[in-house]
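Pasting a structure below so you can have a look.
For this view, one protein chain was removed and the others were kept in their places.
The block that comes next holds chain A.
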């Protein structure tokens, strides 16, 4: 069952109306990843590799993004030191994966510093924190160094993982979304929290959830 928290802080006249994102319990996760487009939370994937035989060469299928209760697609990305990090590395312990727009922007800095300041609480809960944005490793290195961030920042160049996980964009697609996932020890998503303009709330919500795991 997916529970997607809608952004609590929205611009009534600027943001599109936030419609509840309909979860799909049976996601066609085996569909190959090709071009995708987002429409009200549903990912339309155009692929020619469907297992279902079809007379037409290409079929349109609907693939749900990562929802609560699902195991998200794995990734292997480089961290701020250039080392390769896979999601599977964190199996066996809870992990907070937070997607943020970009290094050195006010909201992202606030969020990163908030995660830093509460890092001990996350460690106490046995959880790891991983931040992901489209910036490259050198940007992450400088960002982490400047703000003394004690956790991993991963470079999702090309935003492939962001798209695979179905992180929605904001403001009619002009802004990369700010969405946080909490994965339990089994690697299943237990919380999906989205809030672009109140970044510190991500820390509160994730800690609240971790304390109940």
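Throughout what follows, a contact is a pair of C-beta atoms (placed from the backbone, for glycine too) under 8 Å apart; a residue touches a chain by one contact, two chains touch by 3 or more; residues count from 1.
The definition used in the following text is that contacts and distances are computed from a predicted model.
Name the absent chain as its UniProt record does, using one of the following: "Lipid desaturase domain-containing protein", "Phosphatidylinositol glycan anchor biosynthesis class T", "tryptophan synthase" or "Guanine nucleotide-binding protein subunit beta-5".
"Lipid desaturase domain-containing protein"
Just name the one of A:72, A:94 or A:107 that touches the chain not displayed here.
A:107
Which residue numbers on chain A touch the omitted chain?
Within chain A, the residues touching the omitted chain are 9, 11-12, 14, 35-39, 101-107, 134-136, 138-139, 142, 146, 157-160, 162-163, 169, 171-176, 196-197.
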